[in-house]
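Note that one protein chain of the assembly has been removed; the remaining protein chains are unaltered in position.
So, chain A:
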Amino acid sequence: MTGRTPLALAVPAAVGLAFLVLPLVGLLARTPWSDLPARLAAPGVVEALRLSLGTATAATVVSVVLGVPLAWLLARRAFPGRRLVRALVTLPLVLPPVVGGVALLLVFGRRGLLGGWLESAFGITVPFTTTAVVLAETFVAMPFLVISVEGALRAANARYEEAAATLGATPWMAFRRVTLPLVAPGVAAGAVLCWARALGEFGATITFAGNFPGRTQTMPLAVYLALESDPAAAIVLSLLLLAVSVAILAGLRERWMSTP
């Protein structure tokens, strides 16, 4: 396509781009570059980053282990209530994360559906622990993985599984040796989206896991709290999160995110 770009399209496009980029510019403009190394090395920062990366990775692993089979079920098996199950799986995408956090408390809290039993039977208390952070992040991020993998499974030819069956592969073998390699790019893309969402998780985490430095205070929580006491620290933490996000985007590159 060649020719003049209509102004009616060019102007909103430019405004849209500016709207997305300007906050980042602001962040960079206000960054206290001179004492950046010292601030980055502050114990609270390193601790929060370590916790964030660790919990986001753990949440992604849980999401892959539980989400891939769930996606397979949704893509490959016709069962009564499949539409309902799909709606439930995608619910955390539209649910305000704070509501998710409250819901998790009602299940795993001391008087919750499972929480009381977990405490009396195993002596396990979930809320306000690092485990709670992982659970909150998984709750919010797993739908990204399920949707991405289900799409990949639907796009992959199910007849390869039939071919595998005629060669003697049990359904599990066909899944492991044929289906999974075929949808591996979809799983990887879903895992990255899931990890990024988990890394940015705030509402469900602060509600269900609280804000204990070193235990449940992830980067987004640290940013929010620092903003009240030490704005410069908040900027540094934000910059760090931004850098990690850009690194993810670069990692994805054209491989999964580009249009053909």
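In the analysis below, a contact is a pair of C-beta atoms (placed from the backbone, for glycine too) under 8 Å apart; a residue touches a chain by one contact, two chains touch by 3 or more; residues count from 1.
Throughout what follows, contacts and distances are computed from a predicted model.
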Per UniProt, what's the omitted chain called: "Pyridoxal 5'-phosphate synthase subunit PdxT", "Ion-translocating oxidoreductase complex subunit E", "ABC transporter ATP-binding protein" or "Carbon monoxide dehydrogenase large chain"? "ABC transporter ATP-binding protein"
Filtering A:133, A:178 or A:206 for touch with the omitted chain leaves A:178
Please pick, from A:25, A:87, A:114 or A:163, the residue that touches the omitted chain in the full complex. A:163
Can you list where chain A touches the absent chain? 157, 159-160, 162-171, 173-174, 177-178, 181-182
